[in-house]
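The structure follows.
Here the complex is missing one protein chain, while the rest keep their positions.
This part shows chain A:
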């Protein structure tokens, strides 16, 4: 069967796109790697009722939801597209054929390494939230939340509500940076109210909010026992002598999100650079990528939160169906994009963060490549970009293919992070690779 539209990713953007397109009469196949639809934001436990957007999609007869399908490549086949996926833990092959493709693959967390960040108990901030939402578990009782970006407030609140003590919320950016963007902020009062609410709930739980500070080391032998929190200057350089130890048994850390682009870049989609320095997909006013027949929506096009993702999904669906996107949605997108850009600029990592690395800090967690080795490849061996660093040191060549260390390695090599280029977006059994894409019917 050939679907009118295949949507990759069942987060807010993908769900909105699928339901809107179905409402406009298209047959939609929604392909998602997760066991349950909803993406990171609507992650829920198996026995919890699904959130509203998930229920809505489930009611749509014209939407076929393929869960636990990890799409690893999209290839053209005549005037249709073939999406190849591996299914579930057993990695069985599956193929979806569709006339149009919409990529809503979301984002993952940006990590900036620091001494001790490989200790058990140091976990991604978004990851801690995800594990809590879907599994009901916490990494510890006293969890410091650190990094940068609006997600931290939400994470700290969620952890605290689940019974964790959050001794400190450590934000590297200066919230005063928002003041430069009052226009965009004032047009988004709902967002501000949401932020204040999160902040207020936290204060009542006696969390210390430290802005322009970072966790510059985690301490412990087999797991985290404490972290060092240090003041930063305007360029995110740690100010000497300002470090203080905060006891804790876990650290949830993350410096914002990076769009997940491998399927798109493999297709040849063009990227743009967002105000926080990461690449995102470049789309036109109707969410089309530069590849005819391929649309994109949500964090893939630049991180901007749930409402923007939904709006983009809705606009893209109209475009795929050949109907004009609603004016209200187009206006909403402009307003929310402005806000997202202001946030991104405020939380853009300053170049001085590399000063908190010591030589022994493992920057690439998979291949255990230290900061000293990466720096030596630049200073002694003349590497000028992340690619040469990778070839000389194996940084980014391990299991995760640089998803975790990529932005940090790029910075240490003296460049801005480049768009993901991975031949495969997830591990694929060799038997499936041996079969040329397009061979299955």
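Please note the rule applied: a contact is a pair of C-beta atoms (placed from the backbone, for glycine too) under 8 Å apart; a residue touches a chain by one contact, two chains touch by 3 or more; residues count from 1.
The rule we apply is simple: contacts and distances are computed from a predicted model.
S.K.: I want to check something: the complex is missing a chain, and I'd like its UniProt protein name from "(2Fe-2S)-binding protein", "GMC family oxidoreductase", "Acetolactate synthase small subunit" or "NAD(P) transhydrogenase subunit beta".
M.R.: "(2Fe-2S)-binding protein"
S.K.: Which residue from A:208, A:337 or A:365 sits in contact with the chain not drawn here?
M.R.: Here the residue in touch with the unshown chain is A:365.
S.K.: Out of A:123, A:246 or A:267, which touches the unshown chain?
M.R.: In the full complex, the listed residue that touches the missing chain is A:123.
S.K.: For chain A, which residues reach the chain that was dropped from this view?
M.R.: On the side of chain A, residues 33, 35, 40, 45-47, 89, 108-109, 118, 120-124, 126-131, 134-139, 222-223, 365-366, 368, 398-400, 403-404 touch the unshown chain.
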